[in-house]
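This is the structure, below, for whatever I ask next.
Excluded from the complex is one protein chain; the other protein chains are retained at their positions.
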Amino acid sequence: MKRIYLDHAATTPVDPEVVEVMIPYLTETFGNPSSIYAEGRAAKKSIEKARQQIATAINADSREIYFTASGSEADNWAIKGIAMKNKAKGKHIITSQIEHHAVLHSCEYLEKQGFEVTYLPVDEVGLVSLEDLKNAIRDDTILVSIMFANNEIGTIEPIKEIGKIVKEKGIVFHTDAVQALGNIPVDVKDLNVDLLSLSAHKIYGPKGIGVLYIKKGLPIDNLIHGGAQERKKRAGTENTAEIMAFGKAAELASEHLEENMTHMKTLRDQLIEGVLGKIPLARLNGHPEKRLPGNANFCFAYIEGESILLSLDVIGIAGSSGSACTSGSLDPSHVLLAIGLPAGVAHGSLRLTIGKSTTAEDIDYVVNNLVEIIQRLRDMSPIDAD
Amino acid sequence: MKRIYLDHAATTPVDPEVVEVMIPYLTETFGNPSSIYAEGRAAKKSIEKARQQIATAINADSREIYFTASGSEADNWAIKGIAMKNKAKGKHIITSQIEHHAVLHSCEYLEKQGFEVTYLPVDEVGLVSLEDLKNAIRDDTILVSIMFANNEIGTIEPIKEIGKIVKEKGIVFHTDAVQALGNIPVDVKDLNVDLLSLSAHKIYGPKGIGVLYIKKGLPIDNLIHGGAQERKKRAGTENTAEIMAFGKAAELASEHLEENMTHMKTLRDQLIEGVLGKIPLARLNGHPEKRLPGNANFCFAYIEGESILLSLDVIGIAGSSGSACTSGSLDPSHVLLAIGLPAGVAHGSLRLTIGKSTTAEDIDYVVNNLVEIIQRLRDMSPIDAD
């Protein structure tokens, strides 16, 4: 059976061009980049090339690019590293209620260590309010961390405006841009950010490699101490193969950004119109315009998300849900609750995220089957409209 | 020119069988292991297989294996995670002066956060004394971390005996076994350890993947917070390809342990006899018997390590040195200083580490050339024997 993969926000297949770039670093060019002999120098030179490719993709200097093992590590490092470095100055951090767990759980951990965290609410489409932010800033605020684009509902936050406000106050500003890269333009200079997290596996690179952009000169504590790698900021023998892969993936993502955006937007709108037009009691979550080009997130009243996912999986479609039933926890998605959905409704969410290889036929197939699946599950549901 | 690679302690080439295991996870099996659809389930199942392979290799249960991005991350997690978890009980940590920087710099960071650390000295062959350890243990000691085998001089510490002492006192015991796996038997039950660090790229796996063994039920704080991966202990989308690779590499390492040990030992002894026999004023660093089967570490009076390395590199031989000049820092290796070498002598060190593919001819070639190189450099040196 042909599979239709519509979970590109969870992870993307690795681009064959990217795999090709990796292979030599798993075979002949295996040297340790810290070694001074030929094998080591070759590896070192290569990773500096990849660093430059990523720097170019986000308009940074290559010396501002630090490789990590994931977007999660980048988030942890940014938040804990800034907090620990500045704890003498202040212990207050501002973030939002809809951040990725890597940010939220890092903040919660810091709360246990004596820090105070303000979790800004969002409106019904998932936007943080600039007024709320201004009001939350205190004399002892040392860090603001607001994500660039939300992974569940796709809402794009006003990072440039937030950056301006935060900069004026002289506070450090971090943004999690894991979902942004490859989907919308990312320019660290334009955005006024000090720190920015990225992850390769969301842009057709491999899993297990991320980046933290750290603005030149910004003091930050290390998260992983040890050897002198990454200009003494992040220890561990460099993951050369995946670093090379990330470099290539970032290059491809920038080169094809315009066409990919157009492609995704067209299909996304086809999907949204199809679903909202053909399925009763369906709603779109997130902002109608300020949303990632590939993201569609729906709620269907009276049914539960995992049942939708399983039904889709059986007919070859891969999607995801904010239902608690899919996560092993008892609470439904914190993002859907934050935009004000009642828990019962949040359980019935479905996220479909489009990628480079998605076609219009795929979308047609999905919409038509979804109509039937939702009907069947509603017939089975004890809750009903009257 | 044929290259002779004698720096297997720095990193190893990836075994072709291991590369083969990785490839599918970079192409068709790209799913996110946390997803419930077919692609995700396939990935999840695979990483559980790899976890079992690693568990088998060290005689652990697969639920005690947690993947990290490196040996360094495993060390950082073990040390900081135990320290933070137990800080109400006590703030004293014991380690040794010859640990890897990932352990030492983690401890130094904790000192800045109010912990106290005892760095046990070692004798002239690099052994920690059990008496010293006993004397260092205090009522508020919460963690002992002593490496299994040293990466520079190859000395193997009495981990089993240390484990016994530490266990009797009810203190948590961590060992960095990054250099041990694949070189000597590693059995967590036999060793009495609570935590043990591993890294794939030292055993013919890829760079960028490590493991922390955590004994069942041992409370530890997370180092990287976020998603529910690794049984909620280590966040970040799983590096499926490299996890599979590590599993395979560990399996191969256990299967061939005996033959690899014999092979390495034979060549190592050939190398040591050749060098000590043919080069005047050469000394072997580390323990004569209790040493890694592939490790040879020499000092040559009156010359500097980087010069030796560069001279070797030019004729196709890759080795390493504890010289400050190769590390970008001004101090020579902390390990060589800890075994009592004067800084001047420590600068003249050369580490050659043997691997699976090293041959007796390679060793002959190296010994013969080394004789000439050392002679040439000594002729150039202003310091001399008289």
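Going by the order they are written in, the chains are A and B; count residues from 1 in each one.
To be clear about the criterion, a residue touches a chain if its C-beta (ideal position, glycine included) is under 8 Å from a C-beta of that chain, and two chains touch if they have at least 3 such contacts.
One rule holds for everything that comes next: contacts and distances are computed from a predicted model.
Missing from the rendering is one chain, named in UniProt as "Iron-sulfur cluster assembly scaffold protein" (options: "Stage V sporulation protein AE", "ABC transporter ATP-binding protein", "phosphoenolpyruvate--glycerone phosphotransferase" or "Iron-sulfur cluster assembly scaffold protein"). Checked against the full complex, the one of B:6, B:19, B:36 or B:249 touching the unshown chain is B:36.
Interface note: of A:289, A:361 or A:379, the residue touching the hidden chain in the full complex is A:379.
Seen from chain A, the chain kept out of the figure touches residues 302-304, 306-307, 310-311, 314, 323-326, 328, 330, 332, 342-344, 347, 379-383.
Assume only the chains that are shown with their structure count from here on.
Centre-to-centre separation between chain A and chain B, using Cα means, comes to 34 Å.
Touching chain A in their complex are the following residues of chain B: 3, 5, 7, 10-14, 16, 19, 22-23, 26-27, 30-32, 34-40, 68-73, 75-76, 100-103, 105-106, 108-109, 199, 201, 206-210, 221-228, 235-242, 306, 309-310, 312-313, 317-320, 326-329.
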